[in-house]
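The complex is shown incomplete by one protein chain, all other protein chains being positioned as in the whole.
Note that the chains are named A, B, C, D and E in the order they appear, and that numbering of residues resets to 1 at the start of each chain.
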Amino acid sequence: MSLLKAAIIGGGHIADQNHIPALKALKDQVEVIAVCSRDINKARALAEKYNIPFAFDSAEEMFNNEQKPDLVINCTANNLHYPYTMQALENGCHVLCEKPPAMNAKEAKEMADLAQEKGKVLAYNFQRRQSPEYILLQKFLQQGRFGEVYHIKANFLRRRGIPGWGNFTNKAIQGGGALIDLGVHVLDLALGMLDYQMPDRIVANVYDFIGKAGGKGLKGDWDPEKFEVEDACFAYLSFPDNASIMLSSSFALNRQEEETVNLEVFGTKSGAILRPLSIFTEVAGELADVSFPYLTETDIQLQNTTAFVDACNGKASNICSAEEGAILQEIIERIYQSAK
Amino acid sequence: MSLLKAAIIGGGHIADQNHIPALKALKDQVEVIAVCSRDINKARALAEKYNIPFAFDSAEEMFNNEQKPDLVINCTANNLHYPYTMQALENGCHVLCEKPPAMNAKEAKEMADLAQEKGKVLAYNFQRRQSPEYILLQKFLQQGRFGEVYHIKANFLRRRGIPGWGNFTNKAIQGGGALIDLGVHVLDLALGMLDYQMPDRIVANVYDFIGKAGGKGLKGDWDPEKFEVEDACFAYLSFPDNASIMLSSSFALNRQEEETVNLEVFGTKSGAILRPLSIFTEVAGELADVSFPYLTETDIQLQNTTAFVDACNGKASNICSAEEGAILQEIIERIYQSAK
Amino acid sequence: MSLLKAAIIGGGHIADQNHIPALKALKDQVEVIAVCSRDINKARALAEKYNIPFAFDSAEEMFNNEQKPDLVINCTANNLHYPYTMQALENGCHVLCEKPPAMNAKEAKEMADLAQEKGKVLAYNFQRRQSPEYILLQKFLQQGRFGEVYHIKANFLRRRGIPGWGNFTNKAIQGGGALIDLGVHVLDLALGMLDYQMPDRIVANVYDFIGKAGGKGLKGDWDPEKFEVEDACFAYLSFPDNASIMLSSSFALNRQEEETVNLEVFGTKSGAILRPLSIFTEVAGELADVSFPYLTETDIQLQNTTAFVDACNGKASNICSAEEGAILQEIIERIYQSAK
Amino acid sequence: MSLLKAAIIGGGHIADQNHIPALKALKDQVEVIAVCSRDINKARALAEKYNIPFAFDSAEEMFNNEQKPDLVINCTANNLHYPYTMQALENGCHVLCEKPPAMNAKEAKEMADLAQEKGKVLAYNFQRRQSPEYILLQKFLQQGRFGEVYHIKANFLRRRGIPGWGNFTNKAIQGGGALIDLGVHVLDLALGMLDYQMPDRIVANVYDFIGKAGGKGLKGDWDPEKFEVEDACFAYLSFPDNASIMLSSSFALNRQEEETVNLEVFGTKSGAILRPLSIFTEVAGELADVSFPYLTETDIQLQNTTAFVDACNGKASNICSAEEGAILQEIIERIYQSAK
Amino acid sequence: MSLLKAAIIGGGHIADQNHIPALKALKDQVEVIAVCSRDINKARALAEKYNIPFAFDSAEEMFNNEQKPDLVINCTANNLHYPYTMQALENGCHVLCEKPPAMNAKEAKEMADLAQEKGKVLAYNFQRRQSPEYILLQKFLQQGRFGEVYHIKANFLRRRGIPGWGNFTNKAIQGGGALIDLGVHVLDLALGMLDYQMPDRIVANVYDFIGKAGGKGLKGDWDPEKFEVEDACFAYLSFPDNASIMLSSSFALNRQEEETVNLEVFGTKSGAILRPLSIFTEVAGELADVSFPYLTETDIQLQNTTAFVDACNGKASNICSAEEGAILQEIIERIYQSAK
Partner (left out) sequence: MSLLKAAIIGGGHIADQNHIPALKALKDQVEVIAVCSRDINKARALAEKYNIPFAFDSAEEMFNNEQKPDLVINCTANNLHYPYTMQALENGCHVLCEKPPAMNAKEAKEMADLAQEKGKVLAYNFQRRQSPEYILLQKFLQQGRFGEVYHIKANFLRRRGIPGWGNFTNKAIQGGGALIDLGVHVLDLALGMLDYQMPDRIVANVYDFIGKAGGKGLKGDWDPEKFEVEDACFAYLSFPDNASIMLSSSFALNRQEEETVNLEVFGTKSGAILRPLSIFTEVAGELADVSFPYLTETDIQLQNTTAFVDACNGKASNICSAEEGAILQEIIERIYQSAK
C-alpha cells in the first residue's frame, strides 16, 4: 500500500506537540510532505525539525504544489477551521480538523455537506474519545451493560483556569469561551453515549463575572479588560427519547478543585463515572461497584490520528465524523442562543 | 403572656417523633390541647403518651370543641394538606403544614390567599433551613460575602432509596415521587439563596425505570407493580436576573453514594458547598478555602417549630412562608409539566 | 402445620445467647419444651427466663418425659457432642450439634451413620456459612463466575487471643486448640467451595510456644501452666482433583492484627476475598475489582437455625450435614496426626 | 592487592544492567577483562560500551586466552547455569551464577562438589538478601530477638505478571515457571531464617490455568499456546525441628495486588513482616509494633557482587553459597515432584 | 484486716461521679461513712444515693461524730483545699485532696509539714498519672530506656475551652486559670519524669485576651465581664542538672485542635510522646518507632484512689505525695510571679 501524503495547516504548539509527532509515528501509513503557516518562519522551523520537504505560508500555494496531499490536518485558530477545511476538501483531501468544528452551525453544515459531496473523510479531533476509560464505557454500552442510558452529567470545570496566553478570551477568534473550548469535549463524549441525537429542548445560561473582575489565576494571568467570552456556561439538554444531559463548563468558578473533567452516566441497569472509571450496578442481586485499577494510559492523540487514518483507508473507526461535528456545532449554537 | 393552644392533625410517625416533642419542648409558649387522626386509636395513644387533653377522629369535631386551638400542625398525607389547612385557617388558626405545601399550584395559592385574608400565619415545615450550615450560608449571603449568587447545583440523590413503607410510591396520595418528596427540600434551600424568585424558564425530565423494574432496596423492599411516581427528576431553572439552578433528585439511581443531600453555590466573590460547609474564596489575593470544623448539630425540628411560633407571635422568623410555599408549589408543578 | 418440639442440651452462654433466642424467633415453626443441663440451676434459670416448660439435669430423664422433643440442640462441651447426639438420635430426634462435630473421626462417622439409619437430620452449627458474604461466594460459585476453584487460603488468626475463660486450653474437654476451635470454621467454609471433597494429601504442624510461655492477653489472662493445646496450627491440604488449601489458625501468634478471619479463593476465571467481599476478575478484557458496599449484616445464628429447621421439614438447606461433619472431623484428625 | 580479573558469560539485559555496572563500581578490587556471548555482536557491544578488553562467542576460547579470569559471572539462561559454571570451575575460577542454581538437584550438587574440590567460591546471585530490611531481619535473628522462628509465610505473587518477553514460559530453557523464577527468591530468604535446613516433608501443587487460557497481561502479552510452565505454585515445607514454611508464588493469579513480595516470620518472642519492615513483639509487658521509617534503599546488586568478591577474598560474607544453592535446588526439585 | 472508714468533704459533681464510686469499688478495703457539704441537701442526696450512713453540713460536726473517719477525700473548691485538709490532718485522718494542692506555696508547705508531723498520708488527686501510657513511660524511665531525660514539652491546650459553668474564671476561688486548672496536670507528669526536682530558673507569661473579649465557646458560653484569670500561660523551667521544660496551657487560644493534652519527652537514648504512646529510638543501629496499639483504657480515678489507699496501708504507691504537691505549688506560684 502506498503511503498517504499528509499536510499540516497551522504552525502552532498543537501542530508541533501533537499532530506532527502522531503522523510521524504512523510512518508505515503516512508521509508528511508539507507544513503551512501564515508565519513562514514557523512553517520552516517545523519542516526542519521534523524533516518535512515543503514549507508554505499560503494554503493556496501548498495545494498548487506538484506534490499533492491526500490528507490535511487543520490545526489553525477556531475562526479558520471553516475556510481552510473547505479549501482542503475542494482540493480533494481528507481533513482532520481541530475542535470545535467551526464558529457556527451553518459553517459546520457546509463543511459536512462538502465532504459528502467530495466523498472525502472530514473528522474532528476530539481525542478524549480515545482514553481507555471512554473506550470501555462505549464497550459497556454496546454490550448492553447500561441498559438504556437516560441521564448524563457532563462537567469540564476549572476553579481559576482562564488561560493567560493565546486567544482564549478573544470572541472574534474563538467564537466563545468555556463552552466552546472545554465544555465541547465532554459534550462530545456525552452525545456519544446517546447515539449522537439532536436534543429537542435546550436551556442555558452563560456568565463572565470572574473573567471581567480579574483575580488570582492558576493558568497564568489574564487581562480582565480583554475578557470577551463566557467564563462559565451551564446548559440542560433534553432529547426526543426523554434522555437528558446536564452540561457544566467553566474557565473560572469559585469551587474547590482546580479542574474536574468527568462524565456521570445513568442507565437503567448500571451507572458509571468516567474517571476513575467505576460502574455501579447489581451483581447476583446485590449492589456492586466495579473498578478497573489497571487501565493503561495511552497516547490519545496518536490513537485519534490512527482512527482518522483508518477512516481515510475506509476502515471502521470511532473518529468524530463530519455529521457528528455538525450536530455538535448546532447544539453549541443553540446553547449560546438560549443563554443570550 | 398566655400560652398558645396547639392542635395536631395527623397521628403518624412524624407527629409522634417530631412535632409533638417540639411543641412540648416549647412549653413556656405553647400548650398542646388536642390531637386528631382519622384513626381514633392513634389519636388516643398519642394523647395518652404525651398527656394531651383531647383526642378526636374528626377535625370538624375538634374545631367545634369548647377549647379552641390557636395554632394547628397539619402533618397529614400530602393530599390532605390543602383541605385541613383551609379548614384550620377558616377556624382562625395559625397553621404549620408539612411539606410539600400541596398537590398543585392552585391549592397552594388558595391556601396563601386565605391565610392573608384571615391574617393568620401559614408556614411550611422545611426544617432543613435550620441546619447550622444553612443558617451560616444565609448569614454569608446577607453579609455580601458571596457577591452575587448566579448558579446553584441542588442535589437530593439516593442510590436505592425507594421507601418500602408508607405511601411514597402512590401518586394519588403523594402527588409525585423523588421531586415532591426529596427534591423539594433542596429546591427550597436553593431558592432561599436567590430571593425566592420565580424562574422564567424551566425544562425537566422524570424517569421511573428502576422503580418499575424492581431490585435491591436500601430502604426496605418496594413493590414495582405499585410504583406510580418518578424515581428520578432532573430540572433546570433559569431566572429573570440570569441566575440558574440545576436540580437533581432521585429515589433510585445507579450511582455510588447511598445518599447525597447538598447544595453547591456559586457567587461572584465566593462559592460554597453546604455539607461539610466550606467557602471557596480569595483572601489577601490568594485562593483560600474556609472550613468550619466546630459547627454544632441542633434539633432542626425544634428550631423550625420555634420559628413558626415566633411568627405566630409576630416576630421575625426564617420559616417558609405561605407565599414562598405557593411559589415553590408552582415551580414543582411547572417542572412536572415540563417533564411530561 | 403443627409446631416442632425442641429441647436444648447444655446450659451455657451459647444456649442462652444464641440457640434459645433463635428458636424463640422461629415460634411459628418451633416450640421449645425443655432445657437440660448437668447443673439443674442453670437449666431452671434458662427455663424461667425463656418461659420453657421443663428443666432437667439428666438427658435420659428428658427423653423419658411425656413431652417428647422432635429436635434437639446439643450445645454442650466438645467431648459431649458424641454421647448426647447419639442419645438424641436414638430417641428419634433431629439434632443440631455445636461445632466441632466430635472429638475424633470415629465418633463423627458413627453419628452420621446413626442419623442415616434413623432417618433423622443431624447437622452442625457452622453458622458462618450464613454470612451474606459467604452466601454470595456460593452463589458466584454456582453461577460459574469463578470457573474452577483451585486454591484457597483459609485463615483464622489471632495475635493474642487465648481465651482466659472456659475450657479452651483443656485438651481432654476440647480435643485441641486453635484448629478445632477456630480453624474448623474457615476449613468448613473452604471445603464448601470445593464440593466438600476429602483431601488425599495432608501435612501440618502445631505449636504451643506462646501458650506455654504466657504473656499479654487480649481475651483475658490465661494460665500457661494449664495450657495443653496448640496455640497455632498450619496445614496444607491437597485434593485428588489437584485443588489445594493452605489453612492457618492461631490463638496466639506474633503478628500485627488482633484477629483475621478470611478466605482467599482463587479460580480460573475470578478470585475473591471473603471480607470485605471482593471479586478480582476480567470485565470487557480489562482487570476489574468488584466490591459490594451495601451488604446487610444478618443474624447468622438465626439463619443457621432456620436452615436446620428447614432441613427437619425436608426442605433444601445449606446447613452443614452429618456427612460433611464426618468428612471435616476426619480431616481434623488427619491434620493432628500429621502434626505429631 | 592486585585486582581480580573478571569475565562475564551471557550478553543479555542482566549483564548489561546489573552485573557489569556492579563490577565496574568495584574497580578498586576487580578488573573486567572479558565478556562472552553466543551472539558475538552482543559481546562486542558490551565490551565497547564498558571498555572491556576482550569479547568472545565461545567460553572455551575465553578460558584459553592469555588473560585468564579469576572470577566469572554466569548470567546465561537457566539451562546453561550448569555447563558454564562447571567449565569455569574447571578453569580455576570463582563463579557467581545467576539464580536458580541449576535445572535440577543433581546438577547443583555436582556444581557444589566441584567448587569444593577446586577450592573455589561458587555463589548464587540471590541479591534480595541484601535489602536493608532482610539485613535487619538477620541481625534480629542473630540477636535472639525472635526467640525460635517456627513458621514463615513466603509469598511472591503477581496478579497478571507473566512476562511477555524472554523465555520465561519455555520449560526446556527455564526448568519451570513461577516457582523457579519468582518463588525461589523468597524461599531463599525464608530458608535463611531457618538455618538453611532441608525439610523432611514437602507437599505442593502447581497450576497453569491462566497461563494456558490467556487474558490481560500487566507485563506485556504472552502467548498461551507456548505456555509450558506453571503459572502458580503452592507448597508446604515441614522441617525436622518442627518449623514450617508456606510458600506461594505466581505469575498469574486472580488476586487484588499487582505484585506482592513478602515474608511473614513468626517466632516465639517476636514476629515480623519484611516489607515494610515491622516487628510485632512485647515491650515492658505490652504488645508493641516496631517500625523503621528511615531505612535507606541500597543498590542490592552492588551489595551482592561485593559480598561475592569478599568471599573470593576469603572474607566473611552473606552470599548464597554453593551448598545453600544445592539445598535450595533439591527443595525445588522435590516441590515439583510433589506437584506432579 | 478491718475496713478503713472514709469521709467525703465536698458535695459536687466530682464527689458524685469520681470519688464516691471509686471508694465504693474498693469495698473490700474501705467503708464510706460520711459525706459533708456546706449545702446539707447535697450531702443528704449523696448519702441516700450511695447508702452512706451520715450526712453533715459542717466538717467540725463530722469530726466530732462518734464514728471517726480514718481517711478523708477533700474535693471542695480550690480555696478550701487548705483549711479542710488541715482540719482533717488535725483530726488524725489520711487525706486525698483534689488538685491543685492549694492557693499558694505557703499553704501547701504547711499541709505537707502537718501531714509529716501527724504521720498521716496526704496525697493529691493527679489521676492522669494512672493512664496506661504514663505508667509505661515511667516503666521505660526506670528501665533506663530513655537514658537521661533532658527536655520535655508539656502541653494542655484548648482552642475555646473556657468552662461556661462553675467557678473556673473566678480568681478568688480558683487562684488562677489555665495554669492552675489544666497546666498543673501536665506539669505534674513532666516533673515525674525528672525526679520532681525544683527548677532554679523560671520565666513565664500569662494572657487573658480572648477570655476578656468573649466569642464562640466550645464548653458552654462564658461571661467575659467576669473573666478574672489567665486564658493562657506559657512558662519555661530550667533545672539545676540542666534539664528543661516548656509548659504551655490554655483555656482559649487561636489554634486548630479543640484540645491537646500531651507530653514530648526527649532523652539521650530515646524520646517519646505520651498520646498515642510512641517511642523514638534506635534498634540494631537503625532509627525505630515503637507503638503500642493494644493499650487498654483503665478507670484512672479508681486506680488513683487505689494508690492512695495503698499508701494509707503503708504500701508503695505512685500517688502524688504531700512533698511533691508542695514542690508543684511552689513552682506554680513562681510561674505566676514571673508572669506578673
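Definition applied: contacts are C-beta pairs under 8 Å (C-beta built on N, C-alpha and C of every residue); 3 or more make two chains touch, one makes a residue touch a chain.
Everything numeric here is computed off the predicted structure, so don't read it as measured data.
The missing chain, though absent from the view, touches A, B, D, E when the full complex is examined.
Residue-wise, the contact with the chain that is not shown comes from E:216, picked out of E:13, E:27 or E:216. Within the set E:13, E:201 or E:275, the residue that contacts the chain not displayed is E:201.
From the options E:41, E:116, E:142 or E:242, the residue with contact to the chain not on display is E:242. Even with one chain removed from view, chain E keeps its contact list with that chain: residues 147-148, 150-151, 153, 159-160, 201-205, 207, 209-210, 213, 215-216, 218, 232, 234-236, 238, 242-244, 246, 248, 253-256, 264, 266-271, 273, 278, 280-282, 285-287, 289. Interface residues of chain D with the unshown chain, by the touch rule above, are 294. Listed by residue number, the positions of chain A touching the unshown chain are 160, 216, 218, 258.
By definition in this document, only the chains that are shown with their structure count from here on.
Between chain D and chain E, the least number of touching-chain steps is 1. Seen from the C-alpha centroid of chain C, the farthest chain centroid is that of A. Chain B and chain D have Cα centroids separated by 70 Å.
As a whole-number value, the distance joining the C-alpha centres of chain C and chain E reads 52 Å.
Contact with two or more other chains is made by residues 285-287, 289, 294 of chain A. Taken chain by chain, the contacts fit none of the simple shapes, being neither an open path, a ring, a star, nor a full set of pairwise contacts. Contact between chains, using the touch rule, shows up for A-B, A-C, A-D, B-C, B-E, C-D, C-E, D-E.
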